[in-house]
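This report concerns only the one structure given below.
Below, a portion of the complex is reproduced, with chain positions unchanged.
Letters A and B name the chains as they come in the text, with residue numbers starting at 1 for each one.
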């Protein structure tokens, strides 16, 4: 185990590159977090678009630098749109991020996530421990959309999913775990207030998409997104009187966070 | 008429209990307020979930401590989901809160609310005066989703609905009115800025659901939610320069409000 500085340099460079390129990130995401995700993407420097009509998702994908699929408020037309967009993204070699919100809570969510995993072969999967465990069929039912399991418990499940699917897997929590099945890293940035605001996990997935649009290695893209986001959370928490103010400041902090800050303060341990 | 302290003690205890249990509150609610409602539920200490697919609502109800049905942006699939979830909640004896947003403005809203009232037998109905009057067929058309009628005007309608349906009825406004058909109370907490922010009524219904998940008496659950919410509004208004800041602070205040504060400052009059 050693503290590697290379991925952190790459993370800092990806943030700079993201701001230069302003990649279009196409989100098919849940109703609750659309506003928050779009503002977070704009603040970090990307260009968000939300589009879910089966009639237009293929065209929108053709303009995008990454596709983010989030199953937080599923229904049949949205599932259809996710597969249509996912196939179009695969055909273009576009990075796809899957956020299996609430997988394990209902069969519809678990099965949709597993089918997306199988059919559209996401580049990166980001979930909390409960969701990752349920995807690996290693865990029981999740409790709604909040995690009731620790990141430590989900390590083996994450590695197994990564090995079976070829996707990079990110488990977020007080300490994040990142694996491509072989490499493993932990990132210790962030703040407890992040778990007191709805959609902070979904926003993380959207930001992972933005970084993946400019950094072709999903390992480096994920580390970049998690480091920048965690550090923004730390910045936002300073003096925040509560979760409402914290959320507002988190958007400010995503705008304020610099590559230098990422280089200095990311707490990554490559195992 | 006397100032009863018992319901206020129960309200304070329910808030403490809510924070201990973190009940899952399943919302089938309108698009406008999903984000605000989810953050308000998290801030007060509950665990929010939004799910509306007919395929999953029964399973989600089986994990929940309360179900909140809000008709603010209706469409056929959402109506179907509300009935499916409502029947599942009835079968489990789960508290159901109905928020008849805009009842009276269109037939779709009035009729859906009345049919939900008849078929899924909500435990608690929370609306503004116009909505409650229109449900009672005692009033004319409402004006959009804002109330144009005073709470005083809706007292008899609320009592009639409670008696006919068995639901506890809450009419919110500058002074809230609560009745189970026999008992009647008024609560005078809150702040005028609450009417200057979209969805503060919907958030109130969601919080009533959270309290109902931990306090089986709908009378005490409603008083608890209204007192905590009104006091949070008062806290949030101190120094708020306008409705945008007020909304952010309201989330902070829901996190900050304590059982002690509820016990001290709730202005309840049991008639």
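Operating definition for what follows: a residue touches a chain if its C-beta (ideal position, glycine included) is under 8 Å from a C-beta of that chain, and two chains touch if they have at least 3 such contacts.
Since we're looking at a predicted model, the values are computed, not measured.
K.L.:
Could you tell me how many identical protein chains the full complex contains, when just 2 are shown?
P.N.:
This structure file describes a complex of 3 copies of one sequence.
Rule of thumb we're sticking to: only the chains that are shown with their structure count from here on.
K.L.:
Report, in whole Å, the distance between the mean C-alpha point of subunit A and the mean C-alpha point of subunit B.
P.N.:
It comes to 33 Å between the two C-alpha centres.
K.L.:
Could you list, by residue number, the parts of subunit B that touch subunit A in their complex?
P.N.:
Residues 24, 31, 34-35, 38-39, 42-43, 47-53, 55-56, 59-60, 63-64, 77, 247-253, 255-256 of subunit B touch subunit A in their complex.
K.L.:
Could you pull out which subunit A residues touch subunit B in their complex?
P.N.:
The contact residues of subunit A facing subunit B are 30-33, 35-36, 72-76, 102, 105-109, 141, 143-146, 196-199, 241-245, 247-248.
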